[in-house]
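And then chain A:
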Amino acid sequence: QSKKDSVVMGMTLEPPGLDPTNAAAAAIAEVTLYNIYETLTKINEDGSVSPLLAESWTASPDLKTYTFKLRKGVKFHNGEPFDSGAVKFSFERNAAATSTNKDRSLFQAFEKVETPDADTVVITLKYSEPNLPFLLGQASGSIVEPKSAATNVTQPVGTGPYQLGAWAKGSSITLNKWADYRNASAIKLSKVTIRFISDPAAQAAALLSNDVDAFPRIATRVVAQFKSDPRFTVLIGGSRAKTIVAINHRKKPLDDVRVRRAILAAIDRKALIDGAVEGFGTPIGSFYTPGSLGYVDTTGVNPYDPEKAKKLLSEAGVTAPLELSLKLPPPPYARQGGEIVAAQLAKVGIVAKIENVEWAQWLSQVFAGNGPHNFDLTIVSHVEPFDLVKITEPDYYLGYNNEKFNALYKQIVSTPEEAARAKLLGDAQRMLATDAVSAYLFQPQWPTVINKKLKGVWKEVPQFENDFSAWAWE
Partner candidate 1 sequence: MTAAPLLDVKDLEQRYALPRESLFRPPGQVRALNGVSVQVAAGKSLGVVGESGSGKSTFARLVMALERPTSGQVALLGRDLNRIPADELRRARRDFQMVFQDPYGSLDPRQTIARIVAEPLTVLEGVDRSTFRDRVAAALRQVGLRDADMEKYPHEFSGGQRQRIAIARALITQPKLIVADEPVSALDVSVQAQVLNLMQDLQEQFGLSYILISHDLAVVDYLCDEVAVMYLGRIVEQGRPEDLFEHCAHPYTRALLEAVPRARAGGTRRRRGGQAIASQSAATAGCPYVARCPLAEQHCREALPALRKVGEGHLAACHRAEAVMALPRVAMEG
Partner candidate 2 sequence: MTMAERSDMPLIEVENLGVRLNTSRGPAQAVRGLSFSLKRGETLGLVGESGCGKSVTAMSLMGLLPDSAVVSGSIKLDGHELAGLPDAEYCRLRGNRISMIFQEPMTALNPMHTIGDQVAEPLRRHKTYSAAQARRETIALLDRVGLPDPARRVDAYPHQFSGGQRQRITIAMALACEPDLLIADEPTTALDVTIQGQILDLIADLVEERGMSMILISHDLGVIAENVQRMMVMYGGAVVESGPTDEVFRRMGHPYTQGLFRARPKLGARKGTRLQTISGTVPELADLPAGCTFSDRCPLVIDACRAALPPMVEVGPRHGVRCIRTDVSMAERVGALTA
Partner candidate 3 sequence: MSAPMTIDAPLATRPLPARTFWRRALRHRSFVLGGALSLLVLASALLSLVWTPWSPYEIDIASKLRPPSAAHWLGTDSFGRDIVSLLLAGARSTIMVGIIAVSIGLTFGVTLGLIASARRGWTEEIIMRFSDFTFAFPAVLSAIMLAAVAGPGMVTSIIAIGIFQIPTLTRLTRGSANAIWAREFVLAARAAGKGRFRITIEHVLPNILSILIVQVTIQFALAILAEAALSYLGLGTQPPQPSWGRMLNDAQSLLFQSPMLAVYPGAAIAVAVLGLNLLGDGLRDLLDPRLARER
């Protein structure tokens, strides 16, 4: 029997197009990042940053200027050479007024992008950014080729080891190994097929019937049975995501910290994690995940205590029952978690009326920066790493707008030394926890189920990505 060199991977959602620089969907990154497109840096399994298209880099002491040395002899799929011009083009394209890049604000913070020679890029920022190498390892920083950039949505051209083979819309995407890849011999799989399966039972069935060899971020509901099945390996990885019950500070009486604390005290995180994600989560007490720089455990700030919750409510002068809306977007963590949250809140006299909404509705009604922010409570998982900055934005959906916190955040980003920054980050976490800005629930763990014989699949997933270059059959 010849050695298998192809893999079928399952994915919950289909990407809407294949250009990660102009649309936000995580599914785009899951298909393209490090496979079709490459970035200057690569974020590794453990969250560390290593060279990719950039061989090395240096930062100025104020963390405002970064100089990247590019890898030589790299070509795009269409034969065009990769050089500093492509990098400059990509970054400026992302910053343009018409850009729809999800991290446009980051690229707009670039004061200038200089290309002293073909393999050197110098980036000067408007403010100091300690995490720039990490941030440029995200899919939004993918380097594209100027001539083909416009058609990347359907005919992606990058420098990665794989090329788009076929895309049967609604069904599957096939990636074929690119023979001219600079390190082609190290790439084991010549073909990767990605199938889109959203129904949890169908996900399990596809694995069980050997239709699919690997399923990253599979629905937590179906994982249990694979743990005991010798044909499969179950990998449980952490994430940088934070699942929270967001509270709208703009609504009365939610502007009262006692009411928010009461909400937090009413929620039993442990039960919720068990019920909503089958235990695949680590409790968090603030908007920050374990394993990140300066993490402190704040879960004890607002512990589960229904009696206290009732007391807090009456202190705040709220007459029970307090009726609140709870808007739930489609993912299971929200829908199932919402049911549990509602039941737990009910016990302390808060009636949370569940309203299931689509993402489109959620975005426009709850989240949109200029939107009506029409909600009391909602459950959502924030997957962006390092997104404390959002809380400082004045029209962020939470409506927290605390000057003290904003000042603290300014201080954090302008502190180059890690230790000092870590301490300040700890303060920020504590401030968010004490103010009960949101009901912080858990950091989700992302289970991946793979065929036992498949090796090289990452356990930890710091961001949405599947690095096929490391995958191989035993």
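To be clear about the criterion, contacts are C-beta pairs under 8 Å (C-beta built on N, C-alpha and C of every residue); 3 or more make two chains touch, one makes a residue touch a chain; residues count from 1.
Candidate selection criterion: all candidates are chains of the complex that A comes from, given by their letters.
Keep in mind the model is a prediction, meaning the values are calculated, not measured.
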Considering only this complex, which of 1, 2 or 3 touches chain A? 3
Looking at the complex, which residues from chain A come into contact with candidate 3? 199-201, 204-205, 208, 219, 221-222, 224-225, 271-272, 274-275, 330, 332, 335-336, 338-340, 342-344, 346, 354-358, 360-361
